[in-house]
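Excluded from the complex is one protein chain; the other protein chains are retained at their positions.
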Amino acid sequence: MWVSLAAIIVVASAIGIGIMLAISWFPAQGSNVAPKIDTFWNVLIVVSVPIFVSVVTMMLFSIWRWRQRPGEEGLDGPPIHGSTKLEVIWTIIPTIIIAALSTYAAILLLDIQAAPAKGTRVVNVNGIQFAWNFETKTDAGPVKSNLLYLPVNEPVTFDIRSKDVIHAFWVPAFRMQVDAVPGITTSYSLTPTKVGSFDIVCAELCGLGHAYMRSTVTVLPPARYKAVMAGLAHASAAVGGSK
Amino acid sequence: MASKIRQAGWYRALAFTILGIAVCIGLSTGLRAAFGLNPVYDGTAVLQISLLMVPIFFLGGIGCFDYWLRWASGRKVVDDHADHGAKSWKDYFKVNTDHKVIGIQYICVSFFFMFVGGLMAMLVRAELAAPGRQFVDPNTYNGLFSVHATLLIFLFVIPVFAGIANYVLPLMIGAPDMAFPRLNALSFWMLPLAGVMMLLSFLAPGGSFAAGWTAYAPLSVDAPIGQAFFTIAVQFAGASSIATALNFLVTIITMRAPGMTFFRMPLLVWANFSTSLLVVIATPFIAASQFMVLLDRALGFNFFNPAGGGDVLMYQHVFWFYSHPAVYIMMLPGFGIISEVLATRARKPVFGYRMMAFSLLAIVLLGFTVWAHHMFVSGMPNWVRIPMMATTAIIAIPTGIKIFSWVATLWRGVLKMDTPMLWATGFIAMFTLGGISGVMLAMVPLDIHVSDTYFIVAHIHYVLFGGSLFTIFAGIYFWFPKMTGRMFNEKLGKIHFWLTFVFFNLTFAPMHLIGVQGMPRRVSDYAEQFATWNMIISISSFILGLSSLIFLYNMVASWRSGPKASSNPWNSLTIEWQVSSPPPIFNFDTIPSVVGGPYEYGVPGAVHAIVGDPAKDLVPAGAGATEGHS
Partner (left out) sequence: MEAAAIPAPAAQDDHHHGPPVANQSSRVNSEVLGILLFIISEIMLFGAFFAAYFFIRVVNADGWPPGAGLPVAVAATNAAILLSSSVTMHWTDVSAKRGNQAGMRIGIVTTFLLGCTFLFIQINEYLHLGFTPKTSASASVFFGLTGLHGAHVIIGLLLLWMSAVRIFKGKVGPANYKGLEVPGIYWHFVDAMWIVVFTTIYVL
């Protein structure tokens, strides 16, 4: 019985892990942080599936094997009150798993939150109801825009603010999200690693227009980026530049 | 007519309500005149004062304060037992001090709000079935999901558990009633007031409250007057909850039958004891958070106004300090129910009784140390985030102990897979999934990506629907014969379970995926790429919603004309099953004596409690004969 149960659990877990890993969960990997998060996710899947499969297998097996059969209506099960050995095992093993995952997560967090190098480009992100405003200082002058442009493979720090209510600045492709909180400046840093256009989404209920508070970040090769920003700087200056 | 208004009841409640509104108008205009504010009559001011005070007038009118005021005025008071208990359906619409009546009142009112809140969910899913606007504008949409969540949390899950416990717990511990029956009645009557207030918000100018059930400042401070309905209704629901919890704690501590030591209490009692501790300690924080919002809104305080030196994040800290324990308030009683159902239907003691009791207490303690995991992306420093991640992950350990113990309870039992058992085993599977997504969310690097997305919506519903609601159904079906004296239709019960199980998973499982792919929550519209999954989810949700009608029909039809139930259809050992179905009005003629543990199945002749006059009764309640198979 134990061998067959173990076999079922191993096979079902393998199938489950296979399916779960095969699913395309994430959008494109747009930043240096993305592959690390995606790998972490895969680790979580590999750990979680066997736990779920074990619980459900043991439960379904019990239901199949010890279902009340005709004639057993008056019968009871054996008066088993517990087993200290079993309780120790199923306390210690989850503790080890939790400790391991938490350690991995803590190290990963410190890694992705590592302070950016001096001189990293700063983009000021301002959330208002219901739009994103981006402000970057470039050699050609400050650029203010509702669309975000970034050069590929260059680190950037986002300083995020809000004037009215709480918003959340989220770029799914970058795998980073942080709230825009009135009264404080939040920030995060990363390096975009893929050329392309990616969604920017507001992820904190901010009122009527929350669903429409979206924008796009376009990551460009450095030369192209310079050209685009020069053009925008010119346009910003022409408009007058103040918030 | 005059006598109808002088007696406690609905006529007087109506009269007092009108009087209350008049008083509020007077108070508002008087105060505004005294402070030199213009215009002296201001509708918003009247409304805010009315929301606070008119419910109290109603409660006075319906009769919640009569006895106490009489006692306080020094007049003679008589405990009139003739009023105790329900003899007709009308008694359920009055102030009644019988815990069994109050329990049924709670359960019925809670299910009413479940259906209303569930209907709102259907409207939400209808709007989300396709991209673009379908039926409602964004403001109405925001109101729909806000009221949906608020009703289901404060007007369904929390009170229905209170109702089930109210009915069962005194019987289970061998007490004639709760410690404070009049307070119990008051606790109940505050509830429909809170619910009606929340629904009335749809009529307010500017629409219902629409800042989510979390009502973050500054959005909730700036919102139109509909928000005040949430702010104040939550106070009444919270007061109801605290008073009930206080009642449970005193009842459990001081009114157990002789011989019922703490370690001979059924786990439902342990679960409600733990939950009540959480309620008494944590609920004041949500009251405070809403007081602060109210003060900011109505009187210009600066708690959450950064321009005035206030702190926006402070709202979240105060709010979540309650609202995280709240999720355990919404789950622990369900854990108790599952232990009762599994032991009885598997004919085996609950595995690891002591650890099951201690794990409840561990969850209570740990539950206070994790609140900031709802704020991982709010800009908190790592020295807060990493410890909160650790404590959040640690809660998985006592919870895991419970899940493994329940499965071990099934192991080698004699399993009767009837409706309550289906819900209990379904719960184990669904809650394991919800718990796993919870551990994933505890990991900050992942939470940074999926915070406030549909992954969170998936997690919430796996633990609250697949978790709490499944246990609620298990409990309702399990104690239905005891409460109504009739048996429900087993076939319909099974159909209800399977439809719910299948379509629940079809509705909420895909949400994990679209959340990780990039769909945020609380949005009335979304990017084209999510259209297919949203359509599948919406259609599944409609069938899920319809399946609840089977439950409603079963309950109503069986209550009216189902086959009569015996006192102990499940052959259970706990005390509530040793009295008739429904129980006698005062529960017992003499208090039972507890002589053993509550789950001594498999021990021939084992007895948990001796109920009734041993000389008169035919045979004391005992376990089944020989143990089943090995």
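Which chain is which? They are A and B, in the order written, and residues in each are numbered from 1.
Keep in mind that, in the parts below, a residue touches a chain if its C-beta (ideal position, glycine included) is under 8 Å from a C-beta of that chain, and two chains touch if they have at least 3 such contacts.
Fair warning: this is a prediction, and the values are worked out from it, not measured in the lab.
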| item | value |
| --- | --- |
| Residue, one of B:310, B:426 or B:602, that touches the chain absent here | B:310 |
| Sole residue of B:163, B:493 or B:582 that reaches the chain not shown, by the stated touch rule | B:582 |
| Residue of B:30, B:132 or B:258 touching the missing chain in the full complex | B:258 |
| Contact footprint on chain B, counting only the chain that is left out | 71-74, 81-82, 84-85, 87, 174-177, 179-180, 242, 246-247, 249-250, 253-258, 260, 280-285, 287-289, 291-292, 295-296, 299-303, 305, 308-311, 313-314, 317-318, 321, 485, 566-568, 571, 577-582, 584-591, 612, 617-622, 624-625 |
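Note that only the chains that are shown with their structure count from here on.
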| item | value |
| --- | --- |
| For the chain B and chain A complex, residues of the former touching the latter | 138-139, 142, 211-212, 216, 218-219, 222, 306-307, 310-313, 346-349, 351-355, 377-379, 382, 385-386, 389-390, 393-394, 396-397, 400-401, 403-405, 407-408, 410-417, 425, 428-429, 432-433, 436, 439-440, 442-446, 448-449, 451-453, 513, 516-518, 520-527, 600-603, 606, 623-630 |
| Residues on chain A engaged by chain B in the complex (per definition of touch) | 23, 25-27, 36-37, 40-41, 44, 48, 51-52, 55-56, 58-59, 62-63, 66-68, 72, 74-83, 86-87, 90-91, 94-95, 98, 101-102, 105-106, 108-110, 112-113, 164-166, 168, 170, 172, 175-179, 181-184, 186, 199, 201-212, 214 |
